[in-house]
Each structure stands twice: as C-alpha cells, then as structure tokens.
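Only a single protein chain was left out; the remaining protein chains are all shown in position.
Chain naming follows the written order as A and B, and within any one chain the residues start at number 1.
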Amino acid sequence: MRNGYKGAVLALAAGTALGLGVALGAAQNTAQAANLKIGMITTLSGGGSSLGIDVRDGFQLALNEAGAGDVELLVEDDARKPDIAKQIATKFIQRDKVDILTGIIWSNLAMAVVPAAVKDGVFYISPNAGPSALAGKGCNPNYFNVAWQNDNLHEAMGGYVQDNGYKKPFILAPNYPAGKDALTGFKRYYTGALAGEIYTKLGQSDYAAEIAQIREADPDSIFFFLPGGMGIAFMKQYAQSGLDVPVFGPAFSFDQGILGAVGEAALGVKNTSQWSKDLDNAANKAFVAAFQKEYGRLPSLYASQGYDAANLILAAWKKAGGIGDKDAFRKALEEADFASVRGAFKFASNHHPIQDIYVREVVKEGDVLTNKIVGVGLKQHANAYVGDCKM
Amino acid sequence: MGPELSRENLVNAVLALALLAAPLIAVALDEPFYVTLASRVAILALAGVGLNLALGTGGMVSFGHAAFFGLGGYVAGVAALHGFEGSHFIAWPLEIGGSEHMLVIWAVALVVTAVVALGIGAVSLRTSGVYFIMITLAFAQMIYYFAISLPTYGGEDGLSIYLRSGLPGIEAEDPLTFFLVCYALLLGVIYLLHRLVDSRFGAALQCARMNPERLATLGIAPFPVKLTAFTLSAMITGLAGALFAELNGFVSPAMLSWQLSGEIIIFVILGGVGRLFGPLAGAALFILLESFIGGLTDRWQLVLGLVLLSVVLFARGGVIGLLAGKARHD
Partner (left out) sequence: MSAAFFIEQLLNGVQLGVMLFLMAAGLTLVFGVMGLINLAHGSLFMVGAFFCSWIAGQTGSFWLGLGGGFLAAAAAGALVEVLVIRRLYDRDHLDQVLATFALILIFSELARWVFGDRPLYLDIPPVLSGAVPLPGGGGYPAYRLAIIGVGLVTAVGLYLLIARTRLGMQIRAGESDREMIGALGVDIRTLYTAVFALGAALAGLAGGMVGALQSVQVGMGEPVLILAFVVIIIGGIGSVKGALVSAVLVGVTDTLGRVFLPQLFGLILPPSEATSVGASLSAMSIYLLMAGVLAFKPKGLFPVDA
C-alpha cells in the first residue's frame, strides 16, 4: 500500500500543473500589451488548408509592408471544425483580449463563431465566408465582410450566361446551404429555362452519374458550384466524357491555388471573380509582385482577400487613431478608405462590399495555367440582402 | 469494491477535485477562458461516460455515438431557435413550441435519443463484433447526411443558439455557473452508473459481455439487457450533446460526424476502458493536448496521433491504469 499512493501523488501533480498553467497563461497575458491585437482563426491543416494559408500569408504581407510593429497578430488552426473554431474564438476573446477577429474560410465555421463574438463587442472582419444569414436579418454593426456575400459570384455568372444568349443551362451544386444559395443566386440573374438542376452529395468525388444526366439533358451550357476537391474531380471527369458544352462557374474551382490540380481540363472555362491578378491598378500590381517575391508563388483570390482585410483594418485604425473609440473605428471601417487590390471598393449598408465582379477565362501563360479578365459580369454590385438588414 | 480508500478511488477523487479547482482558480485570476475549457472537459467527459457504459461495461463497441451526441445538440438548438422566434416545432395536432428552460431541453434530449437508440440498438444488436462497430457507424452516417441537407435547421451551416437556456433561479449565461451545472451532472451521472454497475442489472450486463451463454442458462436473455444498456448509454451521451451545444452556442452536423464518434472512443480508451472516471481523465488529457499543442504548432494532429498510438501500444489501462495500477475488471 505504501506504493499505492504514488498514483494519487502523480494525479495531484497533474492537477497542480493544470492550475499552474492557468496562472502562467494569465501572467504571460498581462506582460505584453500591443496597441492592436488581431486574432486569426483559419484552416491550416487537413484538406482545404491551402485556402487558410493563402489568407494568412496575404494578411501577413500587408502587415509587413505597413511595418506595423504595434499590431500583434495571433494565428490558430481550426482544422475546419466548428467547435474548435469556437473554442479558439473564446480563447482569443477571453484570454488574449483581442480587438478584432478574422480569418475564417468556411460559412459553417463563421456561423459558429461570428454571432457570439460580435455580441461580446469584438469586431469580426471576414476575409472569405459571407453566409446570407449574416448579411440579412443576422447582420451586426461589428461584422464586416471584405470578400463578398456568398451569392455574389453566382449572381454575376447567371447574368453573364443570360446576356450571352444561352437558353438551356444545366446547373449543379452540393446539397447544403451554400450550394442552394449558389443555385438560387444564379437563377436570380438567369431567368430563362433550365436543362436541369442537380444537388450532389457534399464531398462527392465521382460525378459519372451526373455527367450522364447532363449528356441526357442536352444543355447548351453548364454552371456548377463545387468548391475544393469536388470541382477538381468534376472538371477532370467532364473532360473525359466526350461532352463539349461550355462550362461556367465561380472562381473557387478555377483559382490559382487549384488550377494546377484541375489541369488542362480547365482551359477556356469562364469564371466570375471580384479579383484577378491582371487587374490594372497600382495597388494590385504591387501586391502581385510583392506576394510572389515573399512566398515564391502566384497569389490566389484568397490571398488577395486576406491582403485587403489587413489593409482595411490598418486604414481604419490609423484614421480613427486607435481602436479605443469603437464607434469611431466602426465609422472608419465603414468608409473603407484604403487602396483595395480590386480597385473601387465600398461597403453597402449591411457591411458587405459593393464592387465590380469580373468574368475571367482560364488561359495558359507559358507553362502555368492562370486567369485573364475578359469582361465585367456585374458593375458595382451589392447583394440581395441589404433590405433585410436593420442596423 | 467498497468505499475504502483504494488507489483508484484516490486518483478519481483527485481528478474530480482538480477539475473543480481549475475553473475556481481561473475565476480568481480573472481568466474566464479556462472556465470554458473546464466546461468543455466536463461535457466531453460526460459523453465518454455514456459511451463507457456500452463499451466498457457492456462490451458494445459503438462507433456511432456521435449520432446521439449530435441529436442531443440538435434538440437544444431547435428548442432555442423556436423559443427565440416564438414559433412552433409542430403546430398540429399538438402545439409544440421551443423552450428556454434547461430542464425541458434535457428531458426532450433524453427522450429523443432514447427513441432513436432503441431503434438503432434493436437492429444493431442483432450483430456483434466488427459488424456491430460498422453498423453503428452506418446509422450515424445516415443521420449525418440527413442533418446536412436539412434546410429548416441550417443544414451544413448549423444553428446558432443566441441565448443559453436557464434553470429557475440559476443564471447559466455566467460561465462558472454553467460549469458547475455541467460538473454536478457529470458527478451525478457517474454516481448513478456506479450504483447501476453494482446492481443486479450491472451484473447481468457484465455477464452478457463476458459470457452470454451463461447468462442465458440463468434464464436471462442477453438482448434486452444489452439494449437497455445501449439506450441508457446513448441518453447520457445525448445529454452531453445538449450541454455541448449550449456551451458553444451552436450546433452543426460536425457534432454528428464519424470523427467525433472516434474522439468519444478516444476519451474512453485514453482514460481507461470500463473505469468510472476514465472518460474524465481521457477528455481532460485530450483537451489539454488539443489546446496547448494546437497553439504551438499546425502539426498538432501528428502529435495527437503519436500520443494515441503510444497509449494503445504501451499503456493499455489508459491514464487511470497508469496512475492506479491494475484494471478494475478483466
């Protein structure tokens, strides 16, 4: 029995260590005091990590360029899990006392974090996810989206398909809220007849059955929203099917980070985006060059969004003379007085962008697949939910 | 095992006290985050305690307990949604609206998970071994895909709970109060299970695990015993799910995913299978690893994998086994 208490002593030691950890965390916390503290929750591990890494790198690049030594950026990985994102947000807010949260890629993670965070009086600046729930009834004075409202790119494609005289598009998206929003957004601006409409399983990787249905329906064009690996799989399988119908989609499946994996199958595809690396403005040229120099790869859509998010925050921070006066800071954010890499940029009354949405085409430059702008889908476009937002 | 101070009881007592002490210290230091972390440990431990009844005591390796965890979460989410909007879940023939009363939500979560578990258990318990593992997984996957495509309740985006439900006279929005509620539930359930395992039913269940033929010769059919245990186990995990949704202010299909079923198993094994406080030790260790290593490196999943592997290969009794010596049963 003498030896019997060893375990208890060990457990006691573990308990004490836990308490000590709390105390240490607390001490560490009071030691550093930056003027502006930003917490970034983003996806850095597992599938889909390239998006989070691009947002982080774009954001960090803007901070480096501004030489903002009094801005502290904390970054943590959410592993694409809502409850982990929520836990990190709680930690950032309660322990690290951040002023601003940012970084979330996925709508379902944003829905887990944003409503509670803004209720706690923290600002949330979204560099990507823009679910309709946060644009309409659930909008909040402390929530800003620098990228787009989720429907935007699909709406622009709908308009483009309609204007270019297509009469019988076939549309498909995964069976989840963003997929339904995508097809609804497309149909908001494309009002003609459809050859067919399919919802696929989320995360599906084999589209043979859907491609056969498309063949059977004999459409004159195809519009799809299949983010991540789903889009890559669809395009590769479509290219092998012997079908030759023009394909349209939002930029997510045709952006820089993913084009390499889609391969030649993507050549010639028209896609909509609020940004492109060949946009002709000084801020964008400097950004593309600096990003390539710093990271040795071409920037993606997500990198541009991270970069813009950081510059928006820095501009507002400078203008309001800090973040102490939250009303002044909010007002400065609303004015959005910064050089966006997309050119003209302002916020609608529900804190989502009013911006041009371009139509790009996938082309080959040397050995590299990339996009070039071929037209404008929607000019100075806001979103469908402005009227629902009361704040 | 009597009430005398055995080594395992001592370890258990220290664990329970440490979990209570951590948030109290945190509050004293004005660090509310650690209160939230402790609540998380208590809730996930409760989910593990539920699974431990099926898995440890009853020998039913369920790889689908996330289904019950998520269902409990959805009960809390749906009740909060309708309570918040003042709308009805069912308008006819009975008017069933939402609720902001915690006891009501718990009761509904228990009933809903019990009904679903009875159905799943009735089919799954016809099988055993690997078949049982896989069929429980399949049922959980079905519910997962159903939730993803359920537009009324958010689908993949999930549901936000804007206001935590309360108890009469208790303000659960306060993190420490909420922790104490979870803590009390955890200890209460552990106590009840302790009584259950020592009861006639518990004896029958353990016999059903180790020697079903013998149980049958005693005139007790193993199937109803196992089904009852499976259902009870699911109800406890469902209750934990409801609390988890309230803690996060959010519920989504991620709570139903097969990875989460795996994590609940991890809590049980990490702590020590079949030990009363095993899931608490396991959940505490898991959360500590996740939040401290997660802050240090993006590759924390690699570290987690290595830790898990070492526990399985070299520390068969889990944490409690390491601390308290030989297994309580075998």
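Methods note: a residue touches a chain if its C-beta (ideal position, glycine included) is under 8 Å from a C-beta of that chain, and two chains touch if they have at least 3 such contacts.
Remember, predicted model here, so these are calculated numbers, not experimental data.
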Checklist entry - Which of B:167, B:184 or B:309 touches the chain that is not shown? => result B:309
Next on the checklist: For the chain left out of this view, which of B:10, B:42 or B:55 touches it?
Outcome noted: B:55
Item to check | Of A:168, A:188 or A:236, the one touching the omitted chain in the full complex | outcome: A:236
Next on the checklist: Among B:24, B:107 or B:138, which one touches the chain that has been omitted from the display?
Outcome noted: B:138
Item to check | Those residues of chain A which, in the complete complex, touch the missing chain | outcome: 45-47, 49-50, 53, 175, 180, 197-201, 203, 205-206, 208-210, 212-213, 215-216, 228-229, 232-233, 236-237, 240-242, 257-258, 260-264
Checklist entry - Can you name the residues of chain B that touch the chain not displayed here? => result 55, 61, 63, 123-124, 126-131, 133-135, 137-139, 141-142, 145-146, 148-151, 258, 262, 265-266, 269, 273, 299, 301-302, 304-309, 311-313, 316
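Throughout what follows, only the chains that are shown with their structure count from here on.
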Item to check | Inter-chain centre distance, chain A versus chain B - centres from mean C-alpha coordinates, in Å | outcome: 33
Next on the checklist: Please output the residues of chain A touching chain B within their complex, sorted ascending.
Outcome noted: 4-5, 7-8, 10-12, 14-15, 18-19, 21-23, 25-26, 29, 44-46, 76-77, 79, 81-84, 86-87, 90-91, 93-95, 107-108, 111-112, 115-116, 119, 131, 133, 175-178, 180, 199, 201-202
Checklist entry - If you look only at chain B, which of its residues touch chain A in the complex? => result 6-8, 10-11, 14-15, 17-18, 21-22, 25-26, 29-34, 36-37, 40, 145, 148-149, 151, 154-158, 160, 162, 244, 248-250, 252, 254-255, 288, 290-292, 294-295, 298-301, 322-325
